[in-house]
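This report refers to the structure that appears directly beneath it.
Chains shown are a subset, placed as in the full complex.
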Amino acid sequence: MRILYFAWLRAKIGMSEEEVALPAGVATTGDLITWLASRGPNYADALANRAVVKVAVNQDYVGLDHPLAAGDEVALFPPVTGG
Amino acid sequence: MAIRVQAEDFDVGAELAALTAGNTAIGGVASFVGLVRDIAPGSQTGGDAVGAMTLEHYPGMTERQLAAIEAEARARWPLDAVLIIHRHGRLLPGDRIVLAACASAHRAAAFEACWFLMDWLKTKAPFWKQEETAEGSRWVAAKDEDDAAAARWSTRTP
């Protein structure tokens, strides 16, 4: 599974993308964020306020109960500010 | 469908002319050009001078979301042509950021659809602005007023 980070989430985590094997027990996007937040202080800091973390799976917005599959492209980012 | 995400500037006059060329059923074109402001209106400190701005985006998803927004506009209003151009990369105050344009036989449809494009784009298209000020770089915070502007189109039946 490919995970992408954007804007200050990318800056806090310290990378723009990574490839991870879907861990046992991670079934949804919410599970994934909980698991990521346990991986270190940079992740914990970036994901501390879930209310401002937007999630996309395969380039569509999803909620925290969205089921995950091994080949998914998951993106985590703050609320958008373009236009 | 006309969606473009690019680093380069665009020529508004040429784009609008191309949008309507050859279709004389079009009565008018409503458009919006967004520009880089030199003051950060949403900053917590307020009113800091902005020297430059960098627009980050999510290649692939950006185009996908803009296309979805365009499709929604075409479903809601009778439009002859739609154009969205959004730049990314480093921009200076006064630079053009975005162009949204809607052509229709009817002026109300063109105005409403163009306004809708901008409101949805502001809250759904994956772009993020980072401003450079004298105090350093900072990420622009999303504005509640943009969420409210986008939300009013959810319940509106044109």
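Letters A and B mark the chains in the order given here, with residues in each chain numbered from 1 onward.
The rule we apply is simple: a residue touches a chain if its C-beta (ideal position, glycine included) is under 8 Å from a C-beta of that chain, and two chains touch if they have at least 3 such contacts.
Note that the structure is predicted; figures quoted are calculated from it, not measured.
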Query: One of each shown, but what's the true copy count per label in the complex?
result: A x2, B x2
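Definition applied: only the chains that are shown with their structure count from here on.
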Message: Centroid of chain A to centroid of chain B, CA atoms only: how many Å?
response: 26
Chain B contact footprint on chain A (complex, rising order): 4, 6-8, 11, 56, 59-61, 75, 77-83
Query: In the complex of these two chains, what residues of chain B are touching chain A?
result: 34, 55-58, 60-61, 64-65, 86, 97-98, 118, 121-130, 139-142, 146
